[in-house]
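All protein chains but one are shown in place.
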Amino acid sequence: MKSKTLVQAKEDHGLLEEIAALPEGERVLSCLQCGTCSATCPVAALLEHSPRRIFAMIRAGMKEQVLGSVTPWLCSSCYDCTVKCPAQIKITEVMYALKRRSIREGLANQNSDVHRFYQLFTEIVCKHGRIHELLLLLKYMALRHPLSMLSQGPVGLRMFGTGCMRVQPHRMKYRESFAKIVDKASLLEE
Amino acid sequence: MKCLYYPGCSQKGTSRSYEESLFAISSKLGVSLHELEDWNCCGTTSVVAVNKVLSLALAARNLALAEPEGLPLVTPCPSCWLSLTRANRVIKEGGPLAEKVRVALAAGGLSYNGGTVIRHLMEFMVNEIGLERIGQCVSTHLTGLRVAPYYGCQVVRPYAGEDDPYDPQNLEKLIDATGALPVSFELKTACCGGAMMATRKDIGRQMSDKILQGARTVEADLVVTPCPLCQLNLELAEYKNGRWPWEEAELPVLNLTQFLGLAMDVSPEKLALSRSIVPGVKRSVTGALLQTVSTTGE
Partner (left out) sequence: MSRRIAVYVCHCGSNIAGKVDVRSVSEMAKSLPDVVLAKEYQFMCSEPGQELIRNDIRECGLDGVVVAACSPLMHEGTFRAACSSVGLNHYLMQMANIREQCSWVTEDPDAATEKAKSIVAGAVGKLRSLKPLAEREVPVVQSVLVVGGGIAGIQAAIQCAEAGYKVYLVERKQSIGGHMAMLDKTFPTLDCSACILTPKMVKVGQHPNIRLLAYSEVEAVGGYAGNMKVRIRRRAAYVDHERCNGCGLCQERCPGKVSNEFEQGKGERRAIYTLFPQAVPSKPVIDREACIYFQKGKCRACEKLCRQGAVDFEQKDLIEEIQVGAIILATGHSTFDARKMPQYGYGKYADVYTALEVERMVNSGGFSEGHIRLSDGSTPKAVAIVHCVGSRDQRHHPYCSEICCMYSLKLAHLIKEHTDATVYNLYIDMRCVGKGYEEFFDRLMAEGVHFVRGKVASVASNGANGSERGKLLVRAEDTLAEVIREIPVDMVVLATALEPTQGTEEVGKLFGVARNQAGFFIEQHPKLNPFGTSNVCTFIAGTCAGPKDIPYTVSQASAAASGAITLLRQGKVLVESIAARNREEHCASCLTCVSVCPYGAITHEKENDRVSVDETLCQGCGTCVAACPAGAMEADNYTDEQILEEIEAVLSWKKSIKTKTHDVLKEAIVETQSAGAYAEKHQLEDRDSIAT
């Protein structure tokens, strides 16, 4: 945050209301700010904003900062905070909701490419029905780190050696039906 | 016992060893697994971060395909199990989200009425196949072998089923059935950071190193996990720790089915031990087994 003063006019409670209206967001308004989530989170020490702080920022109407934060993208979906939160907030699910919103509103942090990985994953699954690890990794690395492919050489070779890296993508049997479901679902907002 | 099998993408690629070893022991356990025809990716933690309706529809398509078969849908992957279970819950509860999923399925000519029962392999083994049956299949008792039970996250959280979410016991029970010793392992439900292995290796590695370190601290001979992603991720972490191909693996990380197969005298080839990323797993596992057998005098 550049400025420590939050200008009242820039507050935007739309995000809080949107999240609170989701099935997974019903208890967001009851956050005690106790920090159980942060202290439970296995990646908390590496986060710019702890999960507790993300909830405080949502309340403070800091929509751009929340949706531009890398914090939700670093959630490892371990659900430890979800089962411990004394306010019973479905924190992991709320983090997913924040991820979706940050993509939709074009606010995802451009210095991080984590969201691109998820988008690529989704694209591949939508196209081939199943994930294709090699394709995903190649596309992802080509996107941001063309050079990093070299550093992955040894482990990549090893995985080819064990026969665990499939080369051909999967081809679905009922391809058309699957594509229709995907197209329809992609159009429907939650 | 007949059931439907939902492999999940990993079992066809990076975790082929899990599927191969599962099929190697399933006949011994008297289970016939029928792969769900034309199944698709469950969506896992990735698609839900992009589009929720899409992620639910992907999972629901599998449930819809499985429903007419009238058999329990068993999956070895905790992440698939969670995605399918979550979609099933959303649809059964009804509401606007469930309706959207219904509309999406209908576009592809499918419908789902909430009739599919989803089971995770580990829980299915304990509660359905039964420890007694598994014990009967054990021909080499792994007495003296110290095994760290590593559950990972999604098989115990947020839905723990019948097991205790804080101190689950299913894995311990299965290890115990082989005669091996399930060591007390504090980090058994901690996160390995697998979700970040491609995106933020710096963070993911710290987490998986911590798990491996924990297992070494309790002097485990090997780590057993029911999660293909955890298995892969821990192996990747160990591989990077700079072992040479001709050395023995210091701490083998095995899929649950590979481990059970060892006690059932299934050959290392059938258990796909050579598919481990860390070289030497096969050697060190067979070595550890030989040692076990010699010290117990069997």
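Order of writing sets the labels: A and B. Residues in every chain begin at 1.
By definition in this document, a residue touches a chain if its C-beta (ideal position, glycine included) is under 8 Å from a C-beta of that chain, and two chains touch if they have at least 3 such contacts.
As the structure is a computational prediction, the values presented were derived from the model and not from experiment.
Across A:L15, A:V28 or A:A44, the single residue that touches the chain missing here is A:A44. Considering the complete assembly, chain A touches the hidden chain via residues 27, 30, 32-40, 44-45, 50, 52-53, 84, 86-88.
Although one chain is not displayed, chain B still touches it through residues 166-167, 186, 214, 217.
We take it that only the chains that are shown with their structure count from here on.
The touching residues of chain A, when paired with chain B in their complex, are 23, 42-43, 46, 73-80, 82-83, 90, 92, 96-97, 99-100, 103, 113-115, 117-119, 121-122, 125-126, 129-133, 136-137, 140, 155, 158-159, 162-166, 170, 172-174, 176-186, 188-190.
For chain B in complex with chain A, the residues that touch the partner chain are 9, 12-17, 37-38, 40-41, 43, 45-54, 56-58, 61, 95, 97, 100-101, 103-105, 107-110, 153-154, 157-158, 165, 189-191, 193-196, 198-200, 202-204, 206-207, 236, 239-240, 274-277, 279.
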